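Complex shown without one protein chain; remaining protein chains in place.
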Amino acid sequence: MAFSANCPQCGNAVSPRLAVAKTLSCDSCGTTLFLEDQAVRLAGIQGVLHEIPSLVALGEKVRLGRFVLRPIGLVRFSYGRGTWDEYWCEQGAGGQGVWLSVDEGELVVQAALDTTQARLPLRGRPSLGQTFHWEGASWRVTEFEMATCLGWKGELPEVLAVGKSHDFVNCSAGERLLSGEFDADGTAHWFLGEWVDAYDLRRGVA
Amino acid sequence: MTGATDRLQKIQCPSCGAGLDVLGGGRVKVQICGYCGTELDAVAGYKALRQFNDLKRPDTPFRLGMEGEIAGVRQQIIGIMGQVEVWEGQTWRWVDHLLYSETHGYSWLTLEDGHLVWSRRVRWALPMVAYDLHGIEHGEHRPGFRALGRDWTYFESGVQKTDFVEGAFTWEPKMGDGVQVIRWLTPGEMLSVELSGTEQETTLSVLLDRLAVLKSFGLDPAEVRGGWGQHVLTPITVGKEMGYTATVAGGFLAATLALMLLLAARGEEVLAAQTFPITALPKVIEMPLTGQGELVSVEFASDMANAWTELEVDVDGPDGEPLFETSRLIEYYSGYEGGESWSEGDRRDVLVFRAEGPGIYRMNLAMGETGVEAYGAVQEATKISVQAQEGVAAFRWLWVATAIFLIVMSVGPIRHWMAWHGRLKQGDWTDDED
Partner (left out) sequence: MTLFRAIVLAGCGATFTGAGWLSYAGVGAEDQTVQSVRQGSLGNGSGNADVK
């Protein structure tokens, strides 16, 4: 059955993509919507993202090394003295959704680690400079900072609260990057992926 | 991607009061005042961290804040480092300029003897040999490895030091501390592996179009000295048509070999092999020829050992008039001397002549002189075999063409190899092979 719903704020028809994306901003009034028990709900403010030059644009397919990605959502985080962007991307040919992290030319494609399948990289909180073995590689914690969600737009796989902060770590092993996010209650979310070269990025992919 | 700081912002050096532009993005950690050498903490309100003394400003036309285009991306110079490397009493100096692009991040523009090299960090998984300084110093053969679809050959290693810093950096530069670097080369690209601290950083370097980059940064190329001659990263242009040349020459080579087979098959037997006792000589043998002015080859064979036989051969044309007369010497010697078997001469000989036209050609065979050499088993000729073909080809021309095609195919690869080894010689590896 086709999805059909209207924005509770302005009454405009909501994109059927809301059925697959967890959150979406209304095309008409920009209000953030999410789906709960088949009912469209308001999700509060989205934050304001001022335009800054970017390598990728929402809706525009790009090729990055072996990846073909179409960014459909954007979250901007602040780490205090700067910001970075996380693009939620569809992969070509029905692949799973991935995050493309863009931080001053440093690009990483990461997918959520299914912790029901894989062993957790670390128990508890890592510390900067710490090294550990996981999945046959030696990992080093290269960054440990706090991130604050500044805002978001487009489609995202999870509900994000603007202004909310979490701790995160980046651990690297060769061309791979493992990131952990820690909620206030200590729950960890892990993401595994690899660095991609910004100069390899090709726009205008059909 | 950062929007953390307003890029037009200025700060004042707390030490000397100089106005400094805030450069780079959110990942910048320190800014070093170019006037007094004070290192400022870009993370915590630009308070003074320490002072660098004895900074020797290197010779570079590039200044902080200059913008230009590299690799199709707008880049701004945010930091300048003077670098020095000393090896066996020789000193090399170059200037690294830290570049920042809002979209593509940080990279390096290096000025070295007037050449411009662009480097950026890569996060490639390299084999252990890429970091193995001990293996390089003690290995007998020039090390190399394959990564990212290219063959990397060891070029040089050394310890580089920084003797000048100015501007914004995403890390805290250390003055005077040596950084061990191993450099690997592939045509047109260099991979530098830095072995310091806990992390091994890898940078990829390419040579830039000097004139285009200088102009793009608003500099007058005439005022930037050097940049003459060949840099180790200058793309190797000789042999760039190797593929095309090899394809064309290879195609013609194949065609030549095919033509050889065709011409070999074209020969027609006009005299089936026949053997008769030597006592049957003199003898007249008829050869019915059909071709128009074609080559005819007549092959003679005998069975002598350590002996020689001269055959008198007269050929008359279809009109009964003599065409030519000649003789053929068939000789064969063999023996065992100094632990080795030897042989000399051939029991076969071939006569090639050009026929005038179709008709019956008569070949008059007669015995000439004979003789033996007493090297052991001696056998005088007892029988003679004769056979003939018409329409034989002169294969020598096709062999010459084959040789020409092989040379044409190999000129490109040989010149490329020589150019490449010329580049490698600029490095510090020495052995007899290179």
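Lettered A and B in written order, each chain numbered from 1.
In this section, a residue touches a chain if its C-beta (ideal position, glycine included) is under 8 Å from a C-beta of that chain, and two chains touch if they have at least 3 such contacts.
Values in this document were obtained by computation on a predicted structure and should not be read as measured data.
Enquirer: Could you tell me which displayed chains border the chain that was left out of the figure?
Expert: Answer for the hidden chain's contacts among shown chains: B.
Enquirer: Taking the full complex into account, find the residue in B:Q230, B:T290, B:T326 or B:Q426 that is in contact with the omitted chain.
Expert: Reading the full complex, the residue touching the unseen chain is B:T326.
Enquirer: Return the single residue from B:V284, B:V352, B:V378 or B:M418 that touches the missing chain.
Expert: Only one listed residue reaches the unshown chain, and that is B:V352.
Enquirer: Hey, which of B:V86, B:V122, B:A393 or B:L424 is the one touching the hidden chain?
Expert: B:A393
Enquirer: Quick one: say which of B:W228, B:Y244 or B:W342 touches the chain that got left out.
Expert: B:Y244
Enquirer: Just checking the interface: what residues of chain B touch the absent partner chain?
Expert: Those residues of chain B that touch the unshown chain are 241, 244-245, 248-249, 251-252, 255-256, 259-260, 263, 293-295, 315, 317, 321-327, 351-354, 356, 392-398, 400-401, 404-405, 408.
Just so we're on the same page, only the chains that are shown with their structure count from here on.
Enquirer: Averaging over Cα atoms per chain, report the distance between chain A and chain B in Å.
Expert: 47
Enquirer: Okay, in this complex, where on chain B does chain A touch?
Expert: Touch list, chain B to chain A: 1-5, 25-27, 42-43, 71, 73, 100-106, 120, 122-125, 198-199.
Enquirer: Residue numbers of chain A touching chain B in their complex, please.
Expert: It is residues 50, 52-55, 78-85, 102-106, 129, 140, 142, 172, 174-175, 195, 197-199 of chain A that touch chain B.
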